[in-house]
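Note that one protein chain is taken out, while the other chains of the complex remain in position.
We just call them A and B in the order they show up, numbering each chain from 1.
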Amino acid sequence: MAEFIHNAWYVGALSHEVAGDALFARRLLDLPILFYRTGAGTPVAMLDRCPHRFAYLSKGRRIGDAMECVYHGLRFGADGQCTRSPYQESPPANAVVRTFPLIERHRMLWIWMGDPPLADPAAIPDHSHMDVAAMRPLIWHVKFAGNWQLGNDNLMELTHLFWLHTGTIGGWKADAGATPGETYSARTDEQGRVQSRTFVPDIERPSVFHNGVPAGVPYDQWNDTEWVAPANMKFTMVARPAGQDGEDASYMVQSHCITPETATTSHYFSGFSRIFDLDGDEADDERFISFFRGIFEREDGPMMADIEAQMGTSDLMALNPVILPRDRGAILVRRLVTRLIAAENNGLQHAA
Amino acid sequence: MAEFIHNAWYVGALSHEVAGDALFARRLLDLPILFYRTGAGTPVAMLDRCPHRFAYLSKGRRIGDAMECVYHGLRFGADGQCTRSPYQESPPANAVVRTFPLIERHRMLWIWMGDPPLADPAAIPDHSHMDVAAMRPLIWHVKFAGNWQLGNDNLMELTHLFWLHTGTIGGWKADAGATPGETYSARTDEQGRVQSRTFVPDIERPSVFHNGVPAGVPYDQWNDTEWVAPANMKFTMVARPAGQDGEDASYMVQSHCITPETATTSHYFSGFSRIFDLDGDEADDERFISFFRGIFEREDGPMMADIEAQMGTSDLMALNPVILPRDRGAILVRRLVTRLIAAENNGLQHAA
Partner (left out) sequence: MAEFIHNAWYVGALSHEVAGDALFARRLLDLPILFYRTGAGTPVAMLDRCPHRFAYLSKGRRIGDAMECVYHGLRFGADGQCTRSPYQESPPANAVVRTFPLIERHRMLWIWMGDPPLADPAAIPDHSHMDVAAMRPLIWHVKFAGNWQLGNDNLMELTHLFWLHTGTIGGWKADAGATPGETYSARTDEQGRVQSRTFVPDIERPSVFHNGVPAGVPYDQWNDTEWVAPANMKFTMVARPAGQDGEDASYMVQSHCITPETATTSHYFSGFSRIFDLDGDEADDERFISFFRGIFEREDGPMMADIEAQMGTSDLMALNPVILPRDRGAILVRRLVTRLIAAENNGLQHAA
């Protein structure tokens, strides 16, 4: 059974990672992908493999918008068609490199690695908060050594903030998950998305985490998570002074998009926009990014590598895990993913 | 077919490795095991894996005698029962960590990783020489990159001392194994142990090895080996001035206990007590340990890694090895191990 859902939009790269004339190579769904921009700035994605002797095209050179293979000089246009074989008048008919639908949206390049006719740009999940310049959007990339579904598990279950991240972003609640007045819900909506909401009244911000809430002031907090298959999550986090209506003290929207690299390693594209701390400079932006990257690299990433090693399978349910009330969102996601992979393996989507 | 015998006592750790409030993690029979001592000093062993999302419990923290998982805060007592889930009044019924029978004896912690009802402490092999303080017992741990049965093979065939260890502990006999007057026997006793005895008359001690025998004085030597399944060996080595009865010039009892780490890597717990050189200090103890560890790390360990690479299987007999007269003990052990693994795989011991 495939480990991946193919008929889906994935973040293949961040817009700024594919820049100028440069070639950018990355493994996605266990295939090597080459990204670059044409002279007109249009991003393209193709299999990073010459169909002649399988050299990486990314080790070749650009000739205008085309790629020339370093091994024997075959040249391929941005559409994957061979435009020149030095050894004959017309290139062989099968000299074609697979290309992939690629849409640039929300500061990310979305790639479709399934059946091209099924690639509907309207199905790209909404992360338009990344387009709001006034909210100073920031975005970055890290990897982790675990199956991509561990990213879903991790991000759909946020009480781990209060245990795994006690020293950084989550240090403020010993009774996390069971605070008086705390509520949690998770459901699958009519579009097949999973929606969860956590409300925690009367909490304080952790001292090392500058989230826009004044230190020492108790506030009420809402965390809404929207999951779109296969592994795209949007967090909307709102905080207001405890027990009051009116202006948000803090408002922040986060993007968490995961793309399989291999069956056991994953890309994690993470970003956020906010309404606070907007008057910093680029050095402040870098500090924000370093802070969040560091948390992932030191806390979440090693945890997922451990879990990958312990599980030895991507089938969580086969291991009969203990299920906690707060796992509801993560379990809904697991079930949907299992169904989507089964459907794809059964060809149901292909028959559509 | 399983590579391991499960229904057996193994050394899981040395007593001094599990000390104070510290957590001690080690892989045994391809499972991650967490050791620690309760406040009362009782050592415990549990699967190093939270049953919720499979984090290593050893990365969590102790709360009294309980372990709290670092990922979501589930808490487990030393008996493996979940005592707290922050998210609900009573922890889920299946929130239980597997624990293992563990007995502290002879400066070692003996773990039983098979069916708990079969765990009879009386079956722990006798290494009581390690309890005789007057014999200044020393014990240490090393690993080797080979299947655990290679440890049996190596230790049940001692003529290799005269070839592999010519520069250290075995440098004294070019005609080893065939000295005039030398005798060797090996047999399986009524308890399923293998007993072997080597007698070598009129030999000298190797110059670099201080074994309690005066340099330059020929002596007679007895080496008795007692093997207890799966891989516990006790050597009793006696030397007397050549041809004389009476006082032992040297008397030494060694423990060699091997526990699989994985199918291809092993733990080797080694120790000894003796009647000579007893008036040293701790630095002398360390010198003794370093000397023996160094021999293993430079001579036996690399040899077993080579053999593991060459064999590519744990089934020695499938490779039609040349069998020498001195292999009798090792072959008896191989046969018993094969029978024990087959019996366990057939469930015969479970039916008992």
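Here, a residue touches a chain if its C-beta (ideal position, glycine included) is under 8 Å from a C-beta of that chain, and two chains touch if they have at least 3 such contacts.
Fair warning: this is a prediction, and the values are worked out from it, not measured in the lab.
Undergrad: Which one, B:7, B:85, B:159 or B:265, makes contact with the chain that was left out?
TA: B:159
Undergrad: Thinking of the whole complex, not just what is shown, which of A:64, A:86, A:167 or A:294 touches the missing chain?
TA: The missing chain is touched by A:86.
Undergrad: Which positions on chain A touch the chain that was left off?
TA: Chain A touches the chain not shown through residues 32, 49, 51-56, 59, 69-74, 82, 85-88, 92, 94-95.
Undergrad: Since one chain has been left out of the picture, which residues of chain B touch it in the full complex?
TA: Against the left-out chain, chain B lists 153, 157, 159-160, 162-164, 175-178, 303, 306-307, 310-311, 319-326.
FYI, only the chains that are shown with their structure count from here on.
Undergrad: Based only on mean CA positions, could you tell me how far chain A sits from chain B in angstrom?
TA: Measuring from centre to centre gives 48 Å for this pair.
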